[in-house]
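Worksheet for the structure shown next.
Only one protein chain is missing from this complex, and each of the others stays in its spot.
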Amino acid sequence: MKKTHPLGKIYAFLIMAFMYIPILIIAVYSFNSSNSTGILTGFSLKWYGELFKDKATLEACYNTIVLAITSAVTATVVGTVAALGIDKMKKSWRRSLLMTITDIPMMNPEIVTGVSMMLLFVFIGTFLKINGILGFWTLFIAHVTFSLPYVILNILPKLSQTNPNLAEAAMDLGCTPGKAVRKVILPAIRPGIVSGFIMAFTLSLDDFIISYFVSGPKFQTLPIRIYSMTKKRVTPDMYALSTIIFVIILIMLIIINMRGLKGNSKAKGRAKA
Amino acid sequence: MNKNSSLRMKLYASPHIVWSAIFIVVPLIMVAYYSFTNADGAFSLENIYRLSDYTTTFLRSLWYGIIATIICFILAYPIAYIISQSKLRIQTTMIMLAMIPMWMNFLIRTYAWMNILEDSGVINKILTTIGLEPVHMINTPGAVILGMVYNFLPYMILPIYSVMTKLDKNLVEAAQDLGAGKVSVFAKVVFPMSVPGIVSGITMVFVPSVSTFYISQKLGGGTFALIGDVIEMQFQISNNFHFGAALSLVLMILILICMAFMNRFSSNEDVGGGMVI
Partner (left out) sequence: MKKILCIIASVLVCAYSVLPAFAVDKPKDYSHLKGTEINVYNWGEYISDGAEGSMDVNEEFYKETGIRVNYTTFDSNENMYNKLKGGGANYDIVIPSDYMIARLIEEGLVQKIDFSNIPNYSNIMDQYKNLYFDPTNEYSVPYNVGLVGIIYNTKVVEGEPDSIDLLWDERYAGKILNFNNPRDAFALAQWKAGIDLNTTDPDEWNTAFELLKQQKPLVQSYVMDEVFNKMESEEAAIAPYYAGDFLIMNENNENLAFFYPKEGTNIFVDSICIPSSSQNKEAAELYINFLIRGDVALQNAEYICYATPNKAVLESEDYSLKDEEILYPENMDELVTEYFHNLDPQTQLVMTTLWDSLKIDGNENASIYIGLISFVAIVFIVVIVVAVRKKRRASYYD
């Protein structure tokens, strides 16, 4: 591959600077000794201390992770099974209708998805006389719903790449259809499943707009907690929190990346051999 | 495969069909239902009539969304190209760098921009220290658009990049062998091939830009409203779910029209394809 033009390098650097300036500001102010997010007075770690004393925020972190894991697992299971079914459907209006409906949460503005689900939940709540229906389950349903299209769209292309004869061959050799799916198809589409799961997980972690409309007082996620924090007097503990998140993500990605590189070189080595 | 098992396989889609029907289709019906009823639950068109007062707000949202999308595209296309042309190791690092901000909460990052742009913010402090006049930036449309560009730029870079990496190098070489210059290789080969990525990038930037509400509140100071703000206001302050639903319905239809137009224009079937990172 050819070398990047110096102008290109400068451009890339500028874009990256643009993306990272706010993050840098966040990190710098998280060490501010005064309680301002505007005036720098000195270095201190006290906002990190305050953060770990703030039980509501810590609980929100925990809630966010619980929600992300449960909703991503559910979306992945339902989505994988659905993709298997959709793949077998012939190209017809039925299939394209289903695909269109599946895509709706992805295409629709998030605020409309949030509003529509809230209306549904509130309606169900008043209809069934459930007091305070908004909570973990409504968030869970909403998160599964907006994750599903991403899971399905990650898996479908992998399925169409798999040779249908493989499953047939397996069945001819005496496998039950279920076993054929497990032994032949699933391993072939595993990369799609994994990337679908990762997308569902991160979408759920980061979602604010939809959660904002369907969450209740008992179960607050981190983005919602942050939103209510920015509505109040903002102290740098919020910045401390995002600095920690940033560091964790950075470390995670570096580890994944290094593993990936190692895996790559191994694979290459094998190919050579 | 025998017919029976194929049928059984099709049934695998049924949980998803049921789920979609209840949690995608029914909520949208609810939105439509609320749009055409009043607080007493009776059929009414008053929400629809009232919408005309908000034409400017709709147009403003569309306009800001379009500007933000165009700026994102102008910024993202070269960087996606540069990344796709660099060494593999640099590629992975750069893409990682482009993705990290997406994982951090956008509320906090937007708030940080507020600290940067304010009259007493970081930029103006630097300007006054080096003896320049401070510039007023916060609470202007420019600040809101900057917020949109900043927040959604990765969504433009990634799909374009992912299409460009799949670009067949042989095509470029073939074009060069046939005597095409750098410019015409780009115009006739690279650019047309990257259209699917551009389309999904535009979708992923335009839709959230048009419907945002947090960015305009923090960087616009609430002195002018985007359609997302008005919808949020109906549900959070004015307690008018019916009118909020009507606004949502129109927003949704507007966006769908834009999408349909885009798809037509690009004549590309699978818009979602490029989204897979």
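Letters A and B name the chains as they come in the text, with residue numbers starting at 1 for each one.
One rule holds in what follows: a contact is a pair of C-beta atoms (placed from the backbone, for glycine too) under 8 Å apart; a residue touches a chain by one contact, two chains touch by 3 or more.
All values derive from a computational prediction rather than experimental measurement.
Peer 1: Touching the left-out chain: which of B:Met9, B:Val31 or B:Leu62?
Peer 2: B:Leu62
Peer 1: One chain is left out of this view; which of A:Ala27, A:Met89 or A:Val122 touches it in the full complex?
Peer 2: Only one listed residue reaches the unshown chain, and that is A:Val122.
Peer 1: Even though one chain is hidden, which residues of chain A still touch it in the full complex?
Peer 2: 35-39, 50, 53, 55-56, 118, 121-122, 125-126, 131-134, 138, 214, 216-218, 220, 228, 230-235
Peer 1: By the contact criterion defined above, which parts of chain B meet the unshown chain? Give residue numbers in ascending order.
Peer 2: 53-54, 56-57, 59-60, 62-63, 66-67, 118-121, 136, 139, 141, 220-225, 229-230, 233, 235-241, 265
As a working rule, only the chains that are shown with their structure count from here on.
Peer 1: Please compute the C-alpha centroid of chain A, do the same for chain B, then give the distance between them in whole Å.
Peer 2: Chain A and chain B have C-alpha centres separated by 16 Å.
Peer 1: What residues on chain A touch chain B, complex-wise?
Peer 2: Contacts found on chain A: 1-2, 4, 8, 11-12, 15-16, 18-23, 25-26, 29, 37-38, 78-79, 81-82, 84-89, 98, 101-113, 115-120, 123, 141-142, 144-145, 148-150, 152-154, 157, 164, 167-168, 171, 177, 181, 195, 199, 202, 205-206, 208-209, 213, 222-223, 226-227, 230, 234, 238-239, 241-242, 245-246, 249-250, 253, 257, 260-261.
Peer 1: Over in the complex, which chain B residues touch chain A? Could you list them?
Peer 2: Interface residues on the chain B side: 1, 5-6, 8-17, 19-21, 23-28, 30-31, 34, 75, 78-79, 82-83, 85-87, 89, 92-94, 96-109, 111-113, 115-116, 118, 120-122, 150, 153-154, 203, 207-208, 210-211, 213-214, 218, 228, 231-232, 235, 241, 244-245, 248, 251-252, 255-256, 259, 272-273, 275-277.
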